[in-house]
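Please read the structure below before turning to the comments.
Every protein chain but one is kept in place in this view of the complex.
Letters A, B and C mark the chains in the order given here, with residues in each chain numbered from 1 onward.
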Amino acid sequence: MYIRIRVQEIGFSLDEAFQELRRASNSVGAVCTFTGLVRDFNDDAEVTGLFLEHYPEMTEKQLARIVDDACQRWQLMGVSVIHRIGALLPGDEIVLVAVAAGHRGEAFSACEFIMDYLKTQATFWKKEVAADGERWLTMRESDITAADRWQS
Amino acid sequence: MYIRIRVQEIGFSLDEAFQELRRASNSVGAVCTFTGLVRDFNDDAEVTGLFLEHYPEMTEKQLARIVDDACQRWQLMGVSVIHRIGALLPGDEIVLVAVAAGHRGEAFSACEFIMDYLKTQATFWKKEVAADGERWLTMRESDITAADRWQS
Amino acid sequence: MIKVVFFASLRERFQSPGLTVEIDQIASVAALIEVLMLPDGTPFGSIFAEEKLMVAVNQEVVDFDGAITEGDEVAFFPPVTGG
Partner (left out) sequence: MIKVVFFASLRERFQSPGLTVEIDQIASVAALIEVLMLPDGTPFGSIFAEEKLMVAVNQEVVDFDGAITEGDEVAFFPPVTGG
């Protein structure tokens, strides 16, 4: 079982994460990846940048727990999570979740599960820098709903 | 809207497909990708290779229709589908589906939808070459179930 | 004339990628299959009876009662297994 969790300022390579995962086991048949990017708008204010803060001692612990939960639920062969912090520009990658499994159903479900819980449980905060000033983002109701559906 | 559908013998680069999609629009906030790989075993017979045949005039038509269905269901910004044909070895990539959207829910759903329908509707056939001989694979019941759930 | 094509296991079992058939009274896939099964002693009969088949007329999947007209391409193949 290959697990790698990184919180970093520098950008990341989807390809590098994918190449690591495909080699996690020679019975990997499915790799699902999710990449979150900085969009150039959010609720109509023109976003010029994003600042990402986190709670260093806690973030990695929370991410490890979420990944561990996913490994309990599905038969996985590899998981890679990368989350950037600091100053980001529109188009920059923010987060990567990549999951390797034997079959596609497990890879898709685990990847979406990790993203949904990362959104509601990992201690990151986004401050949006827009033409009309800065503002801390607030959690979306839809993100809470997305995480809740895994509890049924 | 960026749509690219390819059926080819040569390998493909996940990174290249991703880089094309992230630039599909500057409001892309989410890219979900799925890569299917040749596993080194299938139902316990040791697989030494795979041969993929398709129905040339029909495959692209079916894939375009599946992608179009996904675009009707979700608000997407880009879709890339690559499927290999010919002789493949264990560990080789077979298929890539990548979807760009504003938000992650749409990207995940559309990517899984396209894979599920590709599995049951696109005219590809796999012949497995194993230590104990060759055999054409038969459709899995679980693949039919996976595609059926989108009809509700 | 109708162009008949076979794929995958079907192509291998027929030992042929396809054939052409003069149309005359053939108006449906079912009727075409009956014509193809006629020459008993050939493998056609048993294979058509035994294999789980899908049919496409001009690259569109149809039922066995799907219509056929002059110049059509009729493809027979097993359930797909790509991805």
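Everything below uses one rule, namely that a contact is a pair of C-beta atoms (placed from the backbone, for glycine too) under 8 Å apart; a residue touches a chain by one contact, two chains touch by 3 or more.
Every value quoted in this text rests on a predicted model; they were computed, and no experiment measured them.
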| item | value |
| --- | --- |
| Displayed partners of the chain not shown (whole complex) | A |
| Sole contact to the chain not displayed, among A:V47, A:V79 or A:A122 | A:A122 |
| Omitted-chain contact residue, chosen from A:L14, A:C32, A:L52 or A:C111 | A:L52 |
| Residue among A:M1, A:A87 or A:L137 that touches the chain left out of view | A:L137 |
| Residues belonging to chain A that touch the chain removed from view | 36, 52-55, 57-58, 61, 83, 94-95, 115, 118-127, 136-139, 143 |
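To be clear about the criterion, only the chains that are shown with their structure count from here on.
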| item | value |
| --- | --- |
| Topology of the chain contact graph, where touching chains are joined (line, ring, star, complete, other) | line |
| Chain closest to the middle, measuring from C-alpha centroids that were averaged per chain | B |
| Euclidean distance of C-alpha centroids - chain A vs chain C, Å | 49 |
| Chain A and chain B, separation of their C-alpha mean positions in angstrom | 23 |
| Distance from the mean Cα position of chain C to that of chain B, given in whole angstrom | 27 |
| For chain B, residues contacting two or more additional chains | 36, 115 |
| Residues of chain C engaged with two or more neighbouring chains | 83 |
